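Got a structure here, written out as structure tokens. Questions coming.
With one protein chain removed, the remaining protein chains of the complex are shown where they sit.
Chain IDs A and B follow the sequence of writing; residue 1 opens each chain.
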Amino acid sequence: MDEKLLFEISVPGAACIDLPAADVPEAPLDQSLVSSGPPPLPEVGQLDLVRHYTRLAQMNFSVDANFYPLGSCTMKFNPPVNEWAAALPGFAGIHPMQREDDVQGALALLYHLRVLLQEISGLDEVCLQPCAGAHGEWTALKVIRAYFRDQGQPQRRIVLAPDTAHGTNPASCAMCGAAVVTVRSTPAGLTDIDDLKSRLSDEVAAIMITNPNTAGRFDRNIMEIARLVHAAGALFYLDGANMNAILGIARPADFGVDIMHFNTHKTFSTPHGCGGPGAGPIACRRELAPYLPAPQVVMRNSAARDVIAPAASADAGAGACGVRYEWDFNRPKSIGMVRSFWGQFGVLVRAYAYIRALGPDGLRRVSETAVLCANYIAQRIRHVYHLPFGPAPDKPMASDPCAHEFVTVPREILQRGVSIMDLAKALIDRGFHPPTVHFPMHDCMMIEPTESESLATLDAFVDALLELERLSREDPAALKNAPTRRAVRRLDEVAAARKPVLRWSP
Amino acid sequence: MNVPDDRRYLPTHEWHLVDGDVATIGITRHAADELTDITFVDLPEVGAEVKAGEAFGEIESVKATADLNSGVSGTVVEVNSALKDDPGLVNRDPYHDAWMIKVRISSRADVDKLLTPEQYSALLSRQ
Partner (left out) sequence: MDYIQITPAQQRLMLREVGAADIEDLLRQVPAEARCARPLNVPPALDEMSLREHLTALAAANRCASETACFLGFGAYDHYIPALVDRLAARGEFVTAYTPYQPEASQGALQAFFEFQTMVCQLTAMDISNASLYDGATAVAEAALMALNVAGRRRLIVSAGVHPHYRRVLRTYLADLPAEYVDLPLEGGLTAPAGAAGLIDADTAAVIVQSPNYLGIIEDVPGIVAAAHARGSLVIQAFNPVSLGLLRRPGETGVDIAAGEGQPLGIPLSFGGPYLGLFACKSQFMRRMPGRLVGQTIDAAGRRAFCLTLQTREQHIRREKATSNVCTNQGLMALRAAIYMAAMGPHGLRRVAELCHAKAAYLARRLAQRGAVLPFADLPFFNELAVRPSRPVADVLRDAADRGILAGVPLEQYDDRLDNCLLVAVTEKRSRAQIDALAETLA
């Protein structure tokens, strides 16, 4: 069932939204400044426009409709109350250049979110400006570069990253003029300590690590890694994509992290929106704080002195007890701004609402449950879906548990001629979004259920995976044509890349 | 995997077929298979200088992008224009129709440093 493009249903003269008549005289501009006609946008009436987008919506998978066991993405529930909050006129309707007196509620929210993330990370200061995880990571690398230049160590231009790192890590480094050097992983999927030692020098600025790592393993040597890195005069940067495994269980500062980023659209339930907007706040130790982007949101008491509120007093809110929230632009060592205005405020409202709903016990239960759910699925499928990291086949998952996600390389299934893509597309037919594929290694699936799902959903997913394994033995051809139940069949992505067509043309 | 025995190789999977002082360069079947469907080949202009051990262009597939490296130094004298409209030729015929550039070599010594067919085959079997 094809949905035509807007341009194909466009009819000259169709009008959608009308405007009030001008209550001031018309004011033509000089002809040399004006375009000869309006832009050739489509003309569609309001009902057809509503139908068009409604039908497009119905072609999408979404967390609201489908289970997304996407490793490294943390596709948890997006609470409707967060959407309600972000849409409040007092939040959605405030202009970034309004005077501070007029936006004390917004500044209070940002300030207290800062403090909450500081507590969750154990680090000293948080910057809320970056727009996404990759953006936060790049910002943090710039902070690190600025710090070392200021320390008289500009030669520190190398960043170490494990071979299992997410693709944004090396790309972010390149954009900061840093060179990436890969550190090998052990067969168990952890950082190879000997290889790490051989690569540390006074030219290394930092190591970038995801922990638990991208294979779903918490590195039990993490404190040794931190000690080695610090002894070499370098910094420990944590990619916080996997925070969902350790909220309230381990604070990054306590295992040696100096600076990190969060993904609010992973850990803190802000919705993915078909690919954004997200937010990537960063947190760091006080030595690095002077270099953070400016301005910073601060709280001052009635004597205009800086106050650092304990996180537990977030209810102070605006105007309470003679406190005032302000922008502090006086940051002479700051790397500058990383986006216009102040950050993804509408996204941060949702993250704040989520953390306030959870409280300390809720945060910890989220991670405990996320870990339990991942181990549960792993346990139930591992007899036919090989786990490259984990306990021996005769021992239960608890003897060598994964964190909140795990990797399977289903060797036996692949040997029968069924590919990872075949499995992924067959899952789509069964109403599940596929897990992450081919990352962190070739021919793998990375499964992260999160804590949001019901046991029934987890069991249905397990049943589907077991059915696919059975089909791979009994009728592999059935898996080659998937998906068959969706609006489109398998796409020719090669043609799309060879002869790119990136827009409709008349 | 059998590799043609009339040419020399780089460990990064480029083959060099030398005839007099001109080397024709392309990528091996192994490389093409690893990349899977090639979508774009970015080649230099005629007259460009290439240096032994450095990239002369880039190759893109749906899966990955990789540098194209030259094992010889010299000047580009011919470029295969067929790859512009039909990058898939690299997957179909990497050793003949999908040659990429011809280089007038400035130093014979570079050629001797390239891997022999036996050495390249051994490297492949170790992977």
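Heads up, the rule we're going with is that contacts are C-beta pairs under 8 Å (C-beta built on N, C-alpha and C of every residue); 3 or more make two chains touch, one makes a residue touch a chain.
Keep in mind the model is a prediction, meaning the values are calculated, not measured.
Asker: What are the shown chains in contact with the chain that isn't displayed?
Answerer: A, B
Asker: Consider the whole complex, including the chain that is not shown, and state which of A:267, A:375 or A:408 touches that chain.
Answerer: A:375
Asker: From the list B:64, B:82 or B:122, which touches the chain that is not on show?
Answerer: B:64
Asker: Among A:233, A:362 or A:388, which one is in touch with the chain left out?
Answerer: Of all options in A:233, A:362 or A:388, contact with the hidden chain holds for A:362.
Asker: Using the touch rule from the top, list residues of chain B that touch the missing partner.
Answerer: 39-40, 42, 60-65
Note that only the chains that are shown with their structure count from here on.
Asker: Averaging over Cα atoms per chain, report the distance between chain A and chain B in Å.
Answerer: So the centroids are 39 Å from each other.
Asker: Okay, in this complex, where on chain A does chain B touch?
Answerer: Residue list for chain A touching chain B: 493-494, 497-498.
Asker: Which residues of chain B touch chain A once you look at their complex with the stated criterion?
Answerer: The touching residues are 37, 39-40, 60-62, 87-88.
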